[in-house]
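Entry: subunit A
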Amino acid sequence: MLELRWHSRAGQGAVTGVKALCDVMAHEGKHVQGFSVYGAEKRGAPMNAFNRVDENPIIDHSKAMKPDYVLVIDPSLVYTDIHYDIKETTKYIITTHLSKEELLEAVPAFAGKEIYLVDCIKISQEEIGRAMPNTPMLGALMKVSGLFEIDDFAGSMEKLLYKFPQKIIDGNVKAIKRAYAEVK
Partner candidate 1 sequence: MTEEHLLKGWEEFEPGATLFSFEGKPDQEVHHENNSVQHSVADWRVDKPVHNKEFCIDCQFCWVYCPDTSIIPDVDDKGKGIFGHIDYKHCKGCGICVDVCPTNPKSLLMFADHLPVEEALRQWPEKEEKK
Partner candidate 2 sequence: MSEMKQIKNLKQFSTSKERFQGGHRLCPGCSHSIIVREFVNATDDELCVSTATGCLEVCSTIYPYTSWDVSWIHIGFENAAAAISGVEAMHKSLKNNKKSFSDKPMKFIAFAGDGGTYDIGFQSLSGAAERGHDFIYVCLDNEGYMNTGGQRSSSTPIGGATTTSPAGKVSYGEKKLKKDMMQIMAAHGCEYVAQSAPSNWKDMVKKAQKSFAASGPVYINAVSPCPTEWKFDPSMSMEISKVMVESRVVPLYEIENGSKVTVNYKPKNHVPVEEYLGMQGRFKHLFKPSNKHVIEEWQKNVDAKWEYLLRREEAGI
Partner candidate 3 sequence: MEQNRIVWDGNMAASQAMRQAKIDVVAAYPITPSTPIVQNYSQFVADGDVDGEFVMVESEHSAMSACVGAASAGGRVATATSSQGYALMIEVLYQASGMRLPIVLNAVNRALAAPLNIHGDHSDMYLGRDAGWINMVANNPQEVYDLNLCAFKIAEDYSVRLPVAVNQDGFLVSHTTEALNYLPDDEAYKFIGDYKPHNPMLDPEKPVTYGAQTEGEWHYEHKMRHEHAMYNSFGVIEKVLAEYKELSGREYKFVETYQVDDAEEIIICMGSVAGTTQLAVDKLRAEGKKVGLVSVRLWRPFPKEELAKYLGKTKTITVLDRSAPLGSTGALYNEVAAVMVDNGYNAVLLNYVYGLGGRDMTIDHLTEIFNSAKECSDAGKRVKPLIQTINLRGKELSFY
């Protein structure tokens, strides 16, 4: 089973990102589960969302998870505790404008961890026109995980977004591809 944990701020689209990943994976015949931890908090509060993907039906409805990937879509969240319940092989994909060196210096807790960086905020601002780091993060995930060919994934996302104006769809596709190319 593949497990992912998202770290986001309420309103940044982590839940939408979780659902989008579910959609695309389910389309490929996988069993999926997406959920988040809701509270009474409003826009801006740190929050988590989760994905499970498997070949078999997913019947676990607990929140217990040792994620294969930790996705951080708000740059400031690296300073909070995002390291619980991880395993040795857990990979981090982090939205930041910092370089790897700068990040390690700012947050020593990342030392010895497998981290990948990409500036999803900047990418989404430039390609979609607003800070919506969720879809570019999925592009970066495709690169790091190798789950899908990027063109296939971008094509699936394009279909998924059919209800939106063409401009938004195009922007998202561009952002996904750019994050795929830029993640390091």
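Here are some notes:
The rule is short, and it goes like this: a residue touches a chain if its C-beta (ideal position, glycine included) is under 8 Å from a C-beta of that chain, and two chains touch if they have at least 3 such contacts; residues count from 1.
Selection criteria: all candidates are chains of the complex that A comes from, given by their letters.
Note that this is a predicted model, so its numbers are computed, not measured.
Going through 1, 2 or 3, you find that the chain touching subunit A in this complex is 3. Interface residues of subunit A, counted against candidate 3 in their complex, comprise 18-19, 22-23, 26-27, 30-36, 38-40, 58-64.
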